[in-house]
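One protein chain is absent from this view; the other protein chains keep their places.
Read from first to last, the chains carry the letters A, B and C; within each, the first residue is number 1.
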Amino acid sequence: MSLLNLNDLYKTVILEHAQAPHHYGLQPDLPATTLNNPTCGDVLTVQLVVTANQITTLQFSSTGCTISQASASVMTDVLLGKSVSEAQALIAAFSKLVMGTPIAKHDRDQLGDAAVLGSVAQFPTRIRCATLAWHAAAQALTEVTTDDQ
Amino acid sequence: MSLLNLNDLYKTVILEHAQAPHHYGLQPDLPATTLNNPTCGDVLTVQLVVTANQITTLQFSSTGCTISQASASVMTDVLLGKSVSEAQALIAAFSKLVMGTPIAKHDRDQLGDAAVLGSVAQFPTRIRCATLAWHAAAQALTEVTTDDQ
Amino acid sequence: MTRTDYRRTFPILTTKVNGEPLIYLDNAATTQKPQAVIEAISHYYAYDNANVHRGVYTLAARATNQYEAVRDQVAAFIQAPRRDTVFFTRSTTESLNWVAQTYGEQTIQAGDEIVVTALEHHSNLVPWQQLALRKRAQLKVIQLRPNGELDLAAAAEQITAKTKIVAVAQTSNVLGVTTPIRELAQLAHQRGAVIVVDGAQTVAHQPVNVQELDVDFYAFSGHKLYGPTGVGVLYGKLALLQQLTPVQFGGEMISNVTFERTEFAPIPQRFEAGTPDISGVIGLGAALKTIQQLGWPAIQRQENQLTAQLLNGLLNLPGVTVYGPESVAKHGPVVAFNVNGVHPHDIATGLDLAGIEVRAGHHCAQPLMQTLGVAATVRASVAFYNTTAEIDRFLVVLREVKEFFQQ
Partner (left out) sequence: MTRTDYRRTFPILTTKVNGEPLIYLDNAATTQKPQAVIEAISHYYAYDNANVHRGVYTLAARATNQYEAVRDQVAAFIQAPRRDTVFFTRSTTESLNWVAQTYGEQTIQAGDEIVVTALEHHSNLVPWQQLALRKRAQLKVIQLRPNGELDLAAAAEQITAKTKIVAVAQTSNVLGVTTPIRELAQLAHQRGAVIVVDGAQTVAHQPVNVQELDVDFYAFSGHKLYGPTGVGVLYGKLALLQQLTPVQFGGEMISNVTFERTEFAPIPQRFEAGTPDISGVIGLGAALKTIQQLGWPAIQRQENQLTAQLLNGLLNLPGVTVYGPESVAKHGPVVAFNVNGVHPHDIATGLDLAGIEVRAGHHCAQPLMQTLGVAATVRASVAFYNTTAEIDRFLVVLREVKEFFQQ
C-alpha cells in the first residue's frame, strides 16, 4: 500500500479537525439532537440555537471515526452565523458534494474546509460517517424552527 | 418418442391388471386401512382379514394411476393365502424390487406378476405409486396382528 | 436481440431428456434461467462476494450496492412508489405468511372475516385458514363461475363490513384465469379491508402496477420470473409497513440492542433479518433486466400465441377435458386438462418419455380440485421461450399417449 492513498481521504486538514475539533462539548441546559450510525454504533449529539433567524450556537460531542469527527467540526465552523435557510442550503450542498454530485462554485466556497471532505465520495462506505453531523444539524434545525413558530 | 419406451413401464400385464383389477371393492362391515399419495391426491383403501395366521381376505379400492391400480391388484393375488410372516417378507421383497435392489430368486418367483413391476425402478418418481398398496397392506397387517393378540 | 435469440441464452433448453430434446412446459412451477442470471451469480461469487450492510471495506460496499440496486429494480418493476416499500423474502409463500403473521396477527379478532377465493394456491389459503382458526375468525370463500372466472357479484356478497383481509391470486396456477384485482381492491377498501395479492403466476407474464391496482400487499417469487430460487418479494403500502413489527430478529434489522430491549431499524432493513440470499437477489436483478430488454410486447405476443395453440389444440382433442375458460382472451399461459379415463400421472410419464415435462397432480390447490370434482389434473404452462413447434409436438405426443392408454 502506498500511504498516498490514505492521504487522499485523510487530508491534513481533516486529521487536524479530528484531533482538535472545534466547538466540541455540550451544555447541560440546551436541547440536544442525537443521531447514531448503526453500523459502528457511533453516537453524535449536536446543540443548536437560532436567534433572530441566525445560528448563534452550534456545538457537538461524539464518539466516532476521524471522518465523522472532522466533518462535525468543519460543520460547526461553516454553519455558525448562517441564517436558517442558508444553513439548509449548505447542508444540502454538502450532501451532494460527498455523494460525488457537482455543486455550484458559490456553495463550494461557502463550505470552506468542508469542501475537502468531497474526497469521501470515492469511499462509499464512509459517506454515512461524513454526513452524520450534518443530518443531525438538519434535524436540530427543523426542531428549533418548529419551536419558534 | 417411441412407444416402446411406454411399453417398458406399462407392460401388457400391468395394463390388464389396471383395467380389470382383481379383488376390487370394499365390504362395509370390515375394518379398512387408507393411505394417500400427497403428490397426486390419490387415495387407496385395503381391507385385510387374518384367520389362523393366514390372510383370508384382501381387497382394495382406489382412485389412482395405472401403476398404483395394477400394483394393488397383483398385491392381492400375491398375498392372499399367505401367512403373516410370509406376507411381510414379500412386502419387503417387493419394496426392494421397485427400488432396483436385487432380490432372491425364491422371492421373485413368489411375487409372480408383481415382479413385472420391477421396471418401475427406472422411473423414480413413480415408485411411490407402486408401493402405496403394499404399504397399506403392511399397515393393515400390523393392525390385525395387534388385534389378534 | 430477438425473442429467438433470448431463447438461446437459456442453456437447459438445448439439453435432452430421456434421449429427446427437452420441451419444458412446467413454467408455472418454476421457470428456466438465462445465462445472464447464471452468470450474475457466478460473477458475484468470483468477484464481489461479501456480506451486505456490514463492512466498510470495498468488497462489502460492492456487494451492498449491487444488492440494494436490485431493490430499486424491483420497485420500478412493479411500480412501487418508493424503494423502501419492497423487501426480500425467500418466496411468495414466505411473503404471504409474513403478512398473515404481522398484519393478520395484529388486526384479526374473533368474529372478523378473512376472504379468499376458490382458486387459491395452498400458500395463499393455509396461512389465512390457520390465522382464522387461531383467532376464531371466519374464513370465507368467493366461488367461481362455471368457466373458472371469479364471480364479482359473489365477491361483493362475501366481502362485508366484518371483512378485514381479502387474499387473492391475480392469476390462477391451475385454471390460468386472471382475477379483477382493481375491482376487488375497491370492494375491499369500501368495506374497510386490506387486499393481499398473490402475484406468483402474474409477474412473469404481464406488467404489474401496484399503485394503479391499489393493492395493500403484493407477493411474488424470483424463481417463477427467470430468477434464482431462494428469493421472493413483498411489497406493502408505506403506512402499513411502517406500523408493523418484525417476525424475525437478528443481524442488521436493529438500530440499537441492549440485553433489555431492541430498537428496530427503519423499513425495509427492519424486515430483512440475518444474511439475506445475496446472490439470489443479484440473480433476480439480472432476470428483471432480461425481461426489460426483451420487453412486454414480445413476451406477451408469443405467450398469447402459444396459449391459443395449446388451448385450442386441447379443446379439439376428443376425450380431453379442459378446465377453466375456453377463451384465450381470458387465459394466462397455463392450461389444466385431463384425458378421460387416464390418470394424470400416466399422461405425465408418457410425455416425459418424449422429453416433454408437464405437471400432474393437485398443483397445491386441493380445494380447487375438490371444486372441479377431480383428484388431480395434467397442467401445461408456457413461457416466452417456448415455440409453436414445441406445442405441436406436445399435441402429437399427447395423442399417442392417449391412444396407448385407451387402446
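The rule we apply is simple: a residue touches a chain if its C-beta (ideal position, glycine included) is under 8 Å from a C-beta of that chain, and two chains touch if they have at least 3 such contacts.
This one's a predicted model, so the numbers in the text were calculated from it and none came from an experiment.
S.K.: In the intact complex, which of the depicted chains does the undisplayed chain touch?
M.R.: Its contacts among the visible chains are A, B, C.
S.K.: Just name the one of C:161, C:247 or C:396 that touches the chain not displayed here.
M.R.: Counting the whole complex, the residue in contact with the absent chain is C:247.
S.K.: Among C:65, C:370, C:388 or C:406, choose the residue that contacts the chain missing from this document, as touch is defined above.
M.R.: That would be C:370, which touches the missing chain.
S.K.: One chain isn't shown here. Among C:150, C:187, C:213 or C:273, which residue touches it?
M.R.: C:273
S.K.: Among C:18, C:109 or C:327, which residue is in touch with the absent chain?
M.R.: Of these options, the touching residue for the absent chain is C:18.
S.K.: Of C:141, C:317 or C:395, which residue touches the hidden chain?
M.R.: C:141
S.K.: Where does subunit C touch the missing chain, residue by residue?
M.R.: Residues touching the hidden chain, for subunit C, are 11-12, 15, 17-18, 22, 24, 26, 29-30, 32-33, 37-38, 41-42, 45-51, 54-60, 90-94, 96-97, 101, 121-127, 129-130, 133, 139, 141, 221, 223, 228-232, 247-252, 254, 256-262, 273-280, 345, 348-349, 351-352, 357-361, 364, 366-367, 370.
S.K.: Tell me, which residues in subunit A touch the chain that this view leaves out?
M.R.: 1, 3, 5-6, 9-10, 15, 39-43, 63-67, 123, 125-126, 129
S.K.: Over the whole complex, note the residues of subunit B touching the chain we left out.
M.R.: These residues touch the chain not displayed: 36, 38-40, 124-126.
Rule of thumb we're sticking to: only the chains that are shown with their structure count from here on.
S.K.: CA centre of subunit B versus CA centre of subunit C: separation in Å?
M.R.: Computed value for the inter-centroid distance: 38 Å.
S.K.: Quick check: how many Å separate the C-alpha centres of subunit A and subunit C?
M.R.: 46
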